[in-house]
Structure formats: structure tokens, C-alpha cells
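Shown next, in C-alpha cells, is the structure this report addresses.
Every protein chain of the complex appears in place save one, which is left out.
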Amino acid sequence: MTSPPPPDPEPFRAEVREWCRTHVPTGWRDAQTGVSDEEFVSFQKQWFGELREAGYAVPHWPLAWGGGLSVGEQIVLYQELAAHDAPRLVLAFVAIHHAASTLLAAGTDEQRARHLPAILDGEIWVQGFSEPDAGSDLASLRTAARREGDAYVVNGQKLWASGAKYAGWCLLLARTDPGAPKRHGISYFLLDMRSQGVEVRPIRQATGESHFSEIFLNDVEIPATHLIGPENGGWQVAQATLSAERGMTMLELAERLGHAGFTWLLDACRRPNAEGLRPIDDSLVLDRLAGFETEIAGLRAMCRSLAVRHETGHVGPADASVVKLYYSELLQRMTNFGADVAGLAGSTRIIKPMSSGWESGAWVLDFIGSWEWTIPGGTSEIQRTIIAERALQMPRA
Amino acid sequence: MTSPPPPDPEPFRAEVREWCRTHVPTGWRDAQTGVSDEEFVSFQKQWFGELREAGYAVPHWPLAWGGGLSVGEQIVLYQELAAHDAPRLVLAFVAIHHAASTLLAAGTDEQRARHLPAILDGEIWVQGFSEPDAGSDLASLRTAARREGDAYVVNGQKLWASGAKYAGWCLLLARTDPGAPKRHGISYFLLDMRSQGVEVRPIRQATGESHFSEIFLNDVEIPATHLIGPENGGWQVAQATLSAERGMTMLELAERLGHAGFTWLLDACRRPNAEGLRPIDDSLVLDRLAGFETEIAGLRAMCRSLAVRHETGHVGPADASVVKLYYSELLQRMTNFGADVAGLAGSTRIIKPMSSGWESGAWVLDFIGSWEWTIPGGTSEIQRTIIAERALQMPRA
Amino acid sequence: MSSDLTELHDELRAVAREVLAAARRRGADGEPPSLDRQTLTASGWLGLEVPEALEGAGATLAEVAVVLHEMGRAPLRSGYLGSAVLGVGALNLLEPTGRRDDLLGQIASGAVRVAVGLPTGDDVVGPVAPCYSLEEDGRRLRLRGRAAFVPDATDADRLLLLARDPASTLVVVAAQPTDAGLRVAEQRVLDLTRNLGEIAAEGAEVAEGSVWRFAADPEASARRLMDRAALAIACDSLGLAEAMMEATVAYAGVRHQFGRPIGSFQAVQHACADMLVQVMVSRELVGTAVELLGCETPGSGRAVSMAKSHACAMAVDVVGKAMQLHGGIGYTWESGVHAYLKRAVLNRSLFGSPTAHRKRLGQRYLDGVSVLSED
Partner (left out) sequence: MSSDLTELHDELRAVAREVLAAARRRGADGEPPSLDRQTLTASGWLGLEVPEALEGAGATLAEVAVVLHEMGRAPLRSGYLGSAVLGVGALNLLEPTGRRDDLLGQIASGAVRVAVGLPTGDDVVGPVAPCYSLEEDGRRLRLRGRAAFVPDATDADRLLLLARDPASTLVVVAAQPTDAGLRVAEQRVLDLTRNLGEIAAEGAEVAEGSVWRFAADPEASARRLMDRAALAIACDSLGLAEAMMEATVAYAGVRHQFGRPIGSFQAVQHACADMLVQVMVSRELVGTAVELLGCETPGSGRAVSMAKSHACAMAVDVVGKAMQLHGGIGYTWESGVHAYLKRAVLNRSLFGSPTAHRKRLGQRYLDGVSVLSED
């Protein structure tokens, strides 16, 4: 660690605070509860626009493309957005993180010029990686792309595509060399979702919502210029960018758990139950709360350290897995406790606001929703194996 | 389950209660704290003699050999011995359980006639199974027995032999066919520990005690008549008898956890700490205590069911593993909590009584001693694999 | 258990499993899964505990527990909890009268469906605090109060409401949902397999002969009834967990990743082994409580609190782990795992949380009662 000490973030913090005070829409949670898809998309686009105008939408992008905040400033930004309970950029998430980092790391100048400004303009992206038989074992994916002249013809089926029904573009992994070993025959494409042969079918989730979709690809033509990275080099591109966004997004989520999440938990514990007793007056509940506050403090500090290490290039080989695993299981334990404390009344919250994160105070829904963190993006089991093999260098099975 | 309902055990319970009241030595825990090996052995032999006279020493043996209590009566016996906090038969344990069940299942008439009465007379046995490189993977044992005329000549090293320093005889597994697949070249012997070439070296354990030993075997001759079961059939004999004793001994241990163990835990929680506060006045502690009482109740019921299933022949393929795993981890969690509640004072109990079980109220020692249950006899990890593969029929790795 | 009884239970279990599985398959899309009234009536389960003289089966809590366990394995709306478990259970604790006997017979025949207004939350220790009270209004009695989350309230033809009379004695007030001053409203919960509602009495006039008294000590009887409710939920949670454990083991045997069934990975194997151990422990605790509560043995309350706290916490853990091990599929609505998880979470709170039941156990340590003498 030989970097100079970061500049004092306090002036920037004051600026963000002032901005949040005047811009975070009040009552958005109530307003976003039970809304239609259209209202959700419109609200998300408007909020994205406000952040963009302030220079806060894509702080992690290079200055030339519209970003350019230092890591210290990004930390401050996400801390304050969480502290002011701002809506989350759930719709733009894949675009500003996965798509952008892929384009910046492996895209051509043309691809960047085509898409990065469009993303800032509101272009929505979806990730088309998982398949019915390629979940934890992503490298066994079978969607096939066959070169025909200046284009690839793609056939297959993708699963767990978050936000596919809104997306204009898709980050697609497909097999271009069926004969090569699993990880060596995969290519990475930018797919226009309006192409002929693309069909999106929403999947209903455990929570009753349908954020995810299946994508069916039937003789879909992708121009060869939409290949990103080398042909058959898609796995490496995906690996390099998959966890690239983890640092700052995990920090944001950790801050939200520490602010809204913990505050709601305190509220739930202060609410008298059917017998007129407040859970918080029980030392058992206080002990659990103190334990959660401690764990959240550890998580937040770990995320700050990880963000700083990102800047200095000292990220460990499984740091992203450690943070994802710890966050997701803490979220699950905490929402489980919230559901327990909320009691029967907790089950009557049958809908949660759009644009919120994984904690909304609707404890049972939040608890069930927590599996959306312990399963996708590599299950907790996969994360533990990654940590053992990469961080601890334990022998492979 | 087509057996008739068991006879009313209450008259037998009254008999055992009366016997316990007049025979269980008062103050034996204090008297057995810090005693010499000789005093320990003498106390154990005397207590064994008293039980034998009452007909309580080997209740699970066939009537013809001095046992003959029904399963219902055995349950009552062990419940009452635990309720009256009787000393445990730690020294005779291997003899009356492992040795006897092996002799009964696979021994010749001569072998039984030679050893069963001798065991009732106080003959001490030790189990010589584990080796330095054959722990969890017992079948990879390397101690070799080479046939020479009427005898086998044995060379090798055994580990984790509990009570070896007191033992007259050893249940020995050794490899008689080095060319056969792992489990098929092993034979089972009765080894006289006074044979030439047998050397016992105590191992100091984590608790500071030395219950276990290494046994070095250097050209030790074992008469061929001391082979038990067929040559190269030792693995099957050992498997059949290894868990045969689990039913009733686990019941005994579960009853002891429920009586002395839980009583001490309540005591520890009622003792004021340095600040003059009683842990039990904290609802957090009450909650933990209630959780332990519940788990112990579940364990005791599970052990009773298992004992009854033993009699009716309905034992599941991993029932013994379930009970061992649950008991050992419950013991570990409970002694851990005891150590936590006892606080600094708990660390000043630096010696525990001989002849006691795994709970003595010396919480830190008891906690450390709990690994003697989660490691030997198949680690908790091995037990989980056994449960998955045998009880749940999950596919092997 | 005698072999006759074991055979009876095995048969009851086999039939219930088949009937309930068929009903789940019939479930229409978009509708809450339910067991239709005819099938339930035809099953004979409604009258299990109704005396033979009143056209019931004259069976015991042990048989009801078998049905409840199976209903946990295949969660559906059915009205069974309200009518057969709580309704019959309450009536059997009351002084035998013609009206009571009539109602028992009507429940057994499926003619009348009942809901019982009891505290459904953490009131598990100390004197019972019923949701209703009777007030004298001249010569008439009026009922006030409100019970929430009452099982099967909105489908009930008759309501049995636990109340304190003007002398502060616990009684059961029999009412009709249509009575003036009574209001029954559904409470929508995430778990679509339960039908819960609020029954509010705002000075409802109580008809002549509608205040029914307990046959034995009212406080003990009311606590017994609430213990029965708690234990019914424990049976259900045990069934939920057992079914999800089996589903997970089966799924892990067929789902392949990395070229192997995922059930051959140690992480999956060990998680399933832990499920089995937890289910087996709960099974013992629930079995013990059913036996003790069925025989009116002292100490049955303790056994119920052990069973309820263990089984209902265990089921959330086991079903949650089932969702995890099913991977993405488990998170879909279609897989149905979510229905088990929602019901397990609701069960945990219904008729006393694990913490509340452990408080009841813990109270005994403070009271200085010798804990062991009860064994």
C-alpha cells in the first residue's frame, strides 16, 4: 500500500448530503408499492436521470465517459445515498455495472462509443449467462452460436435473466466451439433483444414477483461485430468482469443494510406485540440486535477495505466471494430474525415496494427474497469452494 | 412392530431405586478427584463388583452368561443409575460392550468360555483399531499379521487405545492379506497384552489426562486360536459389532446429560458472578437453558426409541450415527455454554474426577473433553457422510 | 404402541397421503390450494375424536396427529384445523350438554364448520388471557373482544369463542358469524395455504344457552386447548420439514452439475444429514407431546412447549435449506418450495413463537421447582 492518503472526503460528503436532502423523493416507498411495470420503469428512469445530472449515476466509470469519482468519493456517495434511503438503481444495474465493465475491459472503440452513452441515456441491459442445466456449473452452458457469413446464428435457452422484460440489450454467453473443452469454446456477445427469434417469458419467483425471465433464442442472428473479446475467449472475459463490480455494489448494499435495514429491525423490535410487550425490552432480543449491529459493522468495514484495495490493486483472489457470502447469509439471518420478531403481523405484509433493496421491512417477504442472494451469482456452496481453493489454496477435489 | 407391549417396568424401577439409594457411594466425585491410577482402578473394580452382584453389570448379555434384562429393564436401569449419579464403568466399558458383543457374535465356544466369565471377573480390554495413518479411513490400516505355523506374527502401531495401560487383552485388527483390496485383507484377533513385544505408551490429551495410549507391536506372536471370525473377514466382524453397543450406551450417556449435566448447568446459572448477578435472571440465559433441556429431551427420547428398535430389529442403517452425532455436538454446545456462563471461575477447575462421564461441572475441561466424542469413533464429518449415504441413500461421491 | 394401533396409523397415514396429494394436484392455477369440503367430509377425519355415540370414530389425538402431519406434508386449505382439531377439542373439554353433543355430531358429519376464537400469539405462560369478555347488560350478556389470526374463521358456520364471564371464569361462547355485533373478516397472509381471520365482537348479544362451561378446571382446560392448538402446528411443521427433506434428497439425486449428481457433493450430503437429524429429534418431541397431551398426563404442557419450539424453528431451517439446495429451481413459484417456507414461517409464530414457548420452560427454573422430578 504505497498510495498517498486519500483527500479529505468531508467537503464532498457535505455536497452529497445537501443534494440528497433536496432530491431524494419523499414517500417513494409507499408510492412504489403495488405499482405497474410501466410506473416502475418510469420512476427508475427519472431517478437515474437525476443522479446522472448530479454526476452520481456512474461514479465508477472513467472520467471521459461521465464518471471519474475517486474510490473515497464513491464510498461517501453510497454511504449518503443509503443514509438518506434513496431508491436503488435496480433497472440500470446490469447496464452500468456488468455491461459497462465488460465494454471497458474488452470492447472495441466502436462498441464503447455505441453503448456507453446509450447506457447513460437509459439503455437497459440484461445478463444472459445461466441455463437450465448450467447454473452452478456455468461452464457447461449449451446455447450454441454458429458462424454464418458476417453473423452468428444462436439457438438455446437462458434462465434467471433479471429484468429481461425491460431490456434492450443482452450480455450473452454462447458456445462457438462445441468440440473444445468446456471453458474454451465459449464466446461473449452483445445481443439486441429486439432481434428476430428472441422470446422472453417471465418466471414467477418465490416472493410472487417476476423480476426474472427465461430467454428463448431461436435462430437469432447476431452480427459478428457484436462479438466482444476474441471468439472462444468469452469465458475469460466473463470471469474478468463478473466480480469487477462487486466492490462498490457490495458496499452500497452493506450500507443499506446498516441504515434502513437495521433501523427497521429496531422499529420492529420496538413495536408492541399482541400481548402488549415490546420485544426490545427482552434482553434476548437486545443481544440479537447487538450481534447484528456488530456483524453489519464488520461487513461495512470489510466492504470499505475491499473498495480501497480495488483502487490499489491489492484485491485477493476470493475477496468478492467472501463479501458476497457474508452479506447474503447475514441478510438471510437478519430478515429471518425480523420475521420472527414481527410475528403473525409480519405475514400480513404481502407486497413490498419496487425500487427497494433486499430489505424493506416486509420481513417475511424480505426473508424469502434473501435466497435471491444466497443462490444466484454462485450459490453459497460455490462461494465457499472458491474461497477455499483460491484464497486458502486448498487442494482441489 | 409386532412385539407385545413390554411388561410394566415400575416394580423393577422401584427395585433399582432402592439399590441405588443403598449402594451408590456418596461423595465419590470428590474422592475420585486427583487420585492415582491405582486408586482409580481399585474403585472401578469395586463398583463393577457391586453392580455384578446386583445383576446390573452386564444387563445386555444373554441370561446364560450373567445378563438377561429386557430392553425395557435396561432402560430403567440406566435411567436410575443416571438419576442417582452413580459412577460410570469406564474401565470395564470395552470389555463388557465391544469385547463381549464381538465374542457373542463371532467367537468360538472356547473363546466365549475363556473370556466372558473372565470379563465378569474384572478382565480389562482395550480396542486396537486406529493407527497413525488410519483414523477416519480405518480400512487403510497397516499393522501386519503374518501366519507362521500355529501363530501369527504381528508388527505395527496402534493409536487411540483407550485404557491400554490397564488392559489385559486387546481387540486387534491387523492386515493378513496385503494384496487384497483394503477391506478384504483384514483379520480380527484377541491379543494378550502381556505377550512379548507389546509396548504401551500413554498419550497426553488436550485435557492433560492420559486415557489413551499408543500400542507398539514388535514381532508379537498371537496363537491362531485367538483369531476371531474367519481369516481376512475381520472388517465385517468389526463393522457388525462396532455399533452394536451404541443403543444402550448412548441411552446411558443421554440420561446422564439430562440428569447430572443439566443440573450442573442450572447450578452454574444460579451462581452469582463477580458482579453479584445470577445468569439465570437473564432471559437470554433462560432461553438457552430451555433450548438445551428441549434438545436433551429429544436426545433421550431418540435413544429410548433406538433401544426399543434394537430389540425389535428395526434399527435403521445410520441410527447409531445419528445418535452419536447429535449427542456429541449437543455435549459440545452445552459444555461450551457452561464454560461461558461459568466465566473466569470456570477456568480455575483444572482437574476433574475420575470415573465420571463427559460432564463433570468443570466446564472448560468438559468442553475440551467433548472433542473426545466428536473425533474418535468416526468424526462428525464421517458420521454425516454415513447418514447421507446409508439412511438417505444419497449417491456416493 | 400396540401393533393394532400401529397398523391403524399406517393405514390412516397412507390414505391421507394419497388423498392430500391428489387434492394438491387438482389445485387450480391462481386459486389457493385447498381440499374440497366433500373430500374432507368423506375422509372421516373430521369426526376422529368425536365419540362413537355421536357418530364419530371415537379415536384419539394420536390419530388426529397423523392427519395433521400429513397435512403439513401437503399444505392445503381445508378447515380441518378449525373444525376437527380446535372445535372438537374445545367441545370435548366442555360439560356434556345436548347442544354440545349436537354440534360434535354436526362437525363429524361435515354439516357444520367451526372456528375457535383463541389467543393465537405468544400467550403461552401464566393465566390465560382470552380475547373476549362477557358483560352484563341488564338480564342479557354481551360479548366484547377481538381474536386475530383465527384459523378457518371466514368459512365457519359456528364460532366458539373463549371468554371470561362476568365472574371472571373462563367459558366458551357459542355464536353464529351472522349474529348482530359480530364481524368476521379474512386476514390475508403470505401463506396461501392457511385461511386466517379476525373475529370481532362489539357488544354482541349472547343468546340464551350459548355460554358453555368447561367440565373440569376452566383455567387448566383452556390452557390445554391452547396447548392442543400449539401442538397441532408442531405436527404440521414436522410434516413440512419431512416432505421438504425428502424432496431435497430426491432432487439432489437427479440434478447434475459438474458431471455428477449434486447429491454426491459432501456439502449437499452433510446438509441433508443435518436435516434428517433435526427432523428425527423433532419427531421424538412431537410424538412425546402427542402421547402426554392425549393422556392428560401432568407435564404435558412442558412437552408441548418443547415440541412446538423445536419443530417450528426446525422447519424454517430445514425448508430454508431445502430452498437453498434446490438452487434456482427452488426459488421459482412453480417448484412450490416457497409455499412450504411461508407456511413454516407462519407456523413459527402461530400459537406461540419458539421464544415464547421456551420462556414457559424457563419459568420453571426460576420457580425453583425441581426440573428433574417431572421426568
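Each chain carries a letter (A, B and C) given by its place in the written order, and its residues are counted from 1.
Following the convention adopted for this analysis, a contact is a pair of C-beta atoms (placed from the backbone, for glycine too) under 8 Å apart; a residue touches a chain by one contact, two chains touch by 3 or more.
If you're wondering where the values come from, they're calculated on a predicted model, not measured in any experiment.
Although one chain is omitted from the display, it touches the following shown chains in the full assembly: A, B, C. When the full complex is taken into account, the listed residue touching the unshown chain is A:Ala290, out of A:Ala14, A:Ala224 or A:Ala290. For the chain left out of this panel, the touching residue among A:Val16, A:Ile119, A:Leu251 or A:Leu299 is A:Leu299.
For subunit A, the residues in touch with the chain missing from this view are 1-3, 5, 83, 258-259, 262-263, 266, 269, 280-281, 283, 286-287, 289-291, 293-295, 297-299, 301-302, 305, 322, 325-326, 381, 383-385, 387-389, 391-397. Against the chain not displayed here, subunit C makes contact via residues 265-267, 270.
Touch with the hidden chain on the side of subunit B covers residues 130, 133, 135-137, 140, 159-160, 203-208, 273-275, 277, 284, 332, 336, 339-340, 343-344, 346-350, 364-365, 367-368, 371-372, 374-376, 379-381, 384-385.
In the analysis below, only the chains that are shown with their structure count from here on.
Each chain's centre was taken as the mean of its CA atoms, and the one lying most distant from subunit B is A. In terms of their C-alpha centroids, the spacing between subunit B and subunit C amounts to 41 Å.
Subunit A and subunit B, compared by their mean Cα positions, are separated by 52 Å. The set of subunit B residues that touch two or more partner chains comprises 283, 287. Of all residues in subunit C, those that touch two or more other chains are 265, 268, 355.
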